[in-house]
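Dumping the structure here so I can ask a few things about it.
Note that this complex is displayed minus one protein chain, with the remaining chains in position.
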Amino acid sequence: MNDQLYQERIVALAKAKTGAGKLNDPTKSARRDNPLCGDRVTIDVRLDGQGKITEIANQVRGCLLCQASAAALAATAVGRDAGGVAELRHDAERALGREPGEAGEPFSAFAPVAAHKSRQECVLLPFEALKDALS
Amino acid sequence: MNDQLYQERIVALAKAKTGAGKLNDPTKSARRDNPLCGDRVTIDVRLDGQGKITEIANQVRGCLLCQASAAALAATAVGRDAGGVAELRHDAERALGREPGEAGEPFSAFAPVAAHKSRQECVLLPFEALKDALS
Amino acid sequence: MSFDVAAVRGQFPILSEIIDGKPVHYLDNGASAQTPLAVLDAVRRYETTGRANVLRGVHRLAERATESYEHAREQVAAFLGVPAMEVIFTGGCTAAINLVAYSYGSLLKPGDRILLSELEHHSNIVPWQLLRSRSGIELDMLPVTEEGRIDLAALPKLLTPKTKLVSLAHISNVTGALLDVRAVVAAAKAVGAKVMLDGAQRAPHGPVDLPSLGIDFYAFAGHKAYGPNGIGVLWGKGELLDAMPPFMGGGSMIGRVTLAETTWAPSPRRFEAGTPAIGPAIGLGAACAWMQKLDWAAAHDHEMGLVQRLMDGLQKIDGTQLFGPASLQNRYPVVSFMLDGVHPHDVAQTLDSFGVAVRAGHHCAQPLMDRFDLDGTTRVSMAPYNDNSDIDALLEGVAYAAKTLR
Partner (left out) sequence: MSFDVAAVRGQFPILSEIIDGKPVHYLDNGASAQTPLAVLDAVRRYETTGRANVLRGVHRLAERATESYEHAREQVAAFLGVPAMEVIFTGGCTAAINLVAYSYGSLLKPGDRILLSELEHHSNIVPWQLLRSRSGIELDMLPVTEEGRIDLAALPKLLTPKTKLVSLAHISNVTGALLDVRAVVAAAKAVGAKVMLDGAQRAPHGPVDLPSLGIDFYAFAGHKAYGPNGIGVLWGKGELLDAMPPFMGGGSMIGRVTLAETTWAPSPRRFEAGTPAIGPAIGLGAACAWMQKLDWAAAHDHEMGLVQRLMDGLQKIDGTQLFGPASLQNRYPVVSFMLDGVHPHDVAQTLDSFGVAVRAGHHCAQPLMDRFDLDGTTRVSMAPYNDNSDIDALLEGVAYAAKTLR
């Protein structure tokens, strides 16, 4: 056995289920599907007057990586606008080895996925949904 | 060099051009194309009351094998009806090794084509045209 | 009974690979099977001793290539029990179904109906949806039973005199259920509908006697039947094919081309536009010949023994659920399961770390997943070269996922 992908930190993020659920009457909301694997993420946000996220929730029908990523995003996105969320994405991309540099917390947890190209979309899907919601 | 296909008898048949040309006011006439190689044969026949060939002519735009076969057919078809022509075809098929038995004259000349499957249609094309003309 | 699995395994070079320190437990055969030396060698022989274009050349290499290509057609025809001239080589199973949808489909009229099922692979749904939007035909869908079989009880209601074609999976790529072809054919013929079977999952399990089935079209893929990629087969009844217009245009499928109009060659050439997939076809011919030499009664018993071992083992792991027929009757060695609280992709990924290759997800059968409200399944699909060690490694991996991922 050679199970380097599902390391404790990823499993812990997923199990934490940060932000799981819906918002009542969200400012914006968007859903993204990954047609290849069937993963589905819906993200609701409440925004303030400056476009900053004040509340965020996610519904994930997807794998552990997608759940963990959605939870990590929910844990860090509040207080950020579209630009601020884009910075978080750079963290994720760094963890996946798709951009140079060191990934910040909590996204550094996804470093094991760098070796599994076919799963990287799972990590990025919540980012795509949030980007749609903010645009 | 290993030129077993174009033996003297085939070349002689082709050069004889027996039946080359058209009939004036033929009883029947038919044209056949080989779409793969572009060979084209038109055969005109004059028939008597019993459906026997009294005169035959051929126009061949095709290779030496097709010319030789058309000439051999013109040399042997007169006096035959559809059934009689079918017998000649058996001769040709035997020469090509597609039927058991020994081929009669002049079709035995085509024996070298037995080893060249891709050219056998060239030999049979005039038979196809004549069959159409007689049917 | 005396099935010599080691002897079969020895013919598949990839099965003795060691990847990242682990042997290959390949249980993803429903997606693509592995390929034996006999196939690799046949293709290499063509590439290194007889490669040329077919049909049109008079030189020796062209004669060799043409002979090998037409010999492959005969090998496939023997495998299906049909005349060689009814075998059309296509780019794959998907391409074969699209050929029928475009060509036979162009003969249909608005209001005509085609009957499919809810468990079809996307390749047997989307071509018909595209046809529907081109030509105004209608689609009907047979429902699926809780066991994951096409529900034939619905046939009388869904078959109408407007139904021109029934196109169904011979074996489901998700549940392994075998179709009751006779029942379908009897009902379809009663309303004058043609029957097409998607044989993608059946062909890898040995020769099929198509004439005894009474169907009209059959499609399968080379790469799932131990052959190369880029090749598939459409079989059709001769008189049907002869009445169908071409699909793609190009070299070899013509009678005569002029600027004003063009006439068509007879089938199968009419449907093989351009240079065909000669090498892949030769490989598929060799694969069919390879399959015909296997003792399939013994191979099937062997495969179904593995299914039993798998089902027994899964039942001992808490929270597993099978999706598909519970019995071994009328089913083939494709087994789908779910593990409560763990996403199928995570099951498959964990299995990979045990050296076990399976497939997880919707299996290109999203309507079936929707029908059962599933995120997907983990699918174990077997070939005669699989053995107990493959199943045992898999079970170990599932147990580990159950323990660590929820």
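Per-chain numbering from 1; labels A, B and C assigned in written order.
Please note the rule applied: a contact is a pair of C-beta atoms (placed from the backbone, for glycine too) under 8 Å apart; a residue touches a chain by one contact, two chains touch by 3 or more.
Computed from a predicted structure; not experimentally measured.
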Selected residue (touches chain absent from view) among A:D33, A:E55 or A:D81: A:D33
Touching residue (missing chain; options C:G176, C:G199, C:G236 or C:P276): C:P276
Those residues of subunit C which, in the complete complex, touch the missing chain: 13-14, 17, 19-20, 24, 26, 28, 31-32, 34-35, 40, 44, 47-49, 51-53, 56-62, 91-95, 97-98, 101, 118, 121-123, 125-130, 139, 141, 221, 223, 228-231, 246, 248-254, 256-259, 261-262, 273-281, 345, 348-349, 351-352, 356-361, 364, 366-367, 370
Interface residues of subunit A (partner: the chain not displayed): 33, 35-37, 116-119
Chain not shown, touching residues in subunit B: 1-6, 11, 36-39, 61-65, 67, 116, 119, 122
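Keep in mind that, in the parts below, only the chains that are shown with their structure count from here on.
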Overall pattern in which the protein chains touch one another (line/ring/star/complete/other): line
Subunit A and subunit B: spacing of chain centres that average the CA atoms, whole Å: 77
Subunit B-subunit C separation of Cα centroids, rounded to whole Å: 46
Residue list for subunit C, restricted to those that touch at least two other chains: none
Per-residue overlap in subunit A, given as positions that touch at least 2 other chains: none
